[in-house]
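For this view, one protein chain was removed and the others were kept in their places.
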Amino acid sequence: MKGRVKHLPRIQKTQQLAYELKIKEAMNKKVLTLSPEDTMLDVKKILKNRRISGIPIVQSKKLVGIVSIEDLIRCLSAGLMNEKIKNIMTAKVVALFSDEPLVHAINKFDRYGFGRFPVLDHDTGKLVGIVTKKDIIQCLLRALEIHYYAQESKRKHRYRADSLFKEILSDWTTLTMIYHVKGGDFKKAGEQSDRLKENLLKLGYSDEYIRRLIIAVLEAEMNLAIFTSGGNIIMQIERGKITVRVVDHGPGILDIELAMQPGYSTAPDFVRELGFGAGMGLPNIKNCTDEMRLESIVGKGTNLEFCIYN
Amino acid sequence: MKLKQIVKILEAEAITSMKVDLDIKIGGGSDLMSDVLFYAKPESMLLTGLTNIQVVYTASTAGIIAICFVRGKKPPKETIELAEKKKIALITTSLPMFESCGRLYKKGLLGTSEVEGVSKK
Partner (left out) sequence: MKLRELVKYLDLDVLAGKNLLGRNVSGGYAGDMLSDVLANSGKGNVWVTMQIHPNVLAVATTKDLSGILMTNGRKPEAETLRKAEEKKIPIMVSLLSTYKIVGRLYELGIR
């Protein structure tokens, strides 16, 4: 339905990010490792000093096992601190690949209940990092923050048009721009919509808003070029909405209802060869805008008016 | 799909100076501008036989980031200049539209979903 642009709720954005972000973006690349020939005393030293909860065991650069703080506690209470790691470690290691999406890591944390997963490179099979739940959360928060700031700066930018209307004291303030369109000039047709678009960008309107409005304006500009001897596009910006009036003194539209039907066109054949005249112009305008009004008198001219609220 | 991959699949030729690692998410083929405006999605590539300047205005409005001219069509200077200005990549292939769309679809470049318009949120 045509309406205001809605902001995605934070939770949905988080879910989206969980699918988009890869484990390599969350993982800790500095992985501490031990060898299977080291002892549990070495494990105790590292886990304590580095304040980590587990450590991957590597032999000849390959991942051969993993030792967790739970394993350490068992060994402490059983007096097995001099044991070689290879006798204590879990050999069947559940690992993740660096190019997998974060959501796989989240699922694995859920399924296995482990605190950490080693991360392997898909192509070489080498250990390239380690990822904990905390890493995942921090990565998501960072991405959300970046997303939030991007939205904020867009909003701040947008504020330029808003602030213009807020600061000027009046009963009604409007900014009006007029664009002349020449009939039959296919070298230039489309240029005015483009200029109009540049202005909207400068005034800080959102991409989505501009897209809807410019589609409508471009269709109107093409109609002026194709069917009339020329006309004007008058854009009126005020607080809360932009209204566009397209006026010509051209041939006029014989049957407005027919003209609004998708697929109906009175365009001459040569226009079809240019990619126009498919009869979708007016229906497109109606679809993109919040309100539209079309009036025409044959022999006198046409008056098209549409607006989009913001 | 990366643009350089598309160029390879379609045995195409670059017209504008462009980033070859441009990521194209969706493909579409049409010679009708109003339909492009209605159906096109941002970050997509348009395959078309139309080379007039309005193709670039339309593409720019619709958020299309690359245009591939089929059937060996080469655009005139004005079209190329505007595309450079708008940072829309232009390539050309001698293959017809049918073969071009067929190959890209086969290689995994998705199309738009059924009957969606720009106004639907």
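Per-chain numbering from 1; labels A and B assigned in written order.
Basically, a contact is a pair of C-beta atoms (placed from the backbone, for glycine too) under 8 Å apart; a residue touches a chain by one contact, two chains touch by 3 or more.
Values in this document were obtained by computation on a predicted structure and should not be read as measured data.
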| item | value |
| --- | --- |
| Displayed chains contacting the withheld chain | A, B |
| Which residue of B:Pro42, B:Pro76 or B:Gly102 touches the chain not shown here | B:Gly102 |
| Hidden partner chain, residues of chain A it touches | 263-265, 269, 272-273, 275, 277-279 |
| Residues from chain B at the interface with the omitted partner, ascending | 27-32, 35, 39, 47, 49-50, 71, 96-99, 101-106, 111-112, 114-115 |
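The rule is simple: only the chains that are shown with their structure count from here on.
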| item | value |
| --- | --- |
| Centre-to-centre distance between chain B and chain A (centres being mean Cα positions), rounded to whole Å | 21 |
| Interface residues, chain B side, partner chain A - complex | 31-35, 37-38, 48, 50, 52-58, 60-63, 78, 117-121 |
| Chain B partner contacts - residues on chain A that touch it in the complex | 1-3, 5-6, 186-187, 189-191, 193-194, 197, 211-212, 214-215, 218-219, 222, 274-276, 278-281, 284, 287-288 |
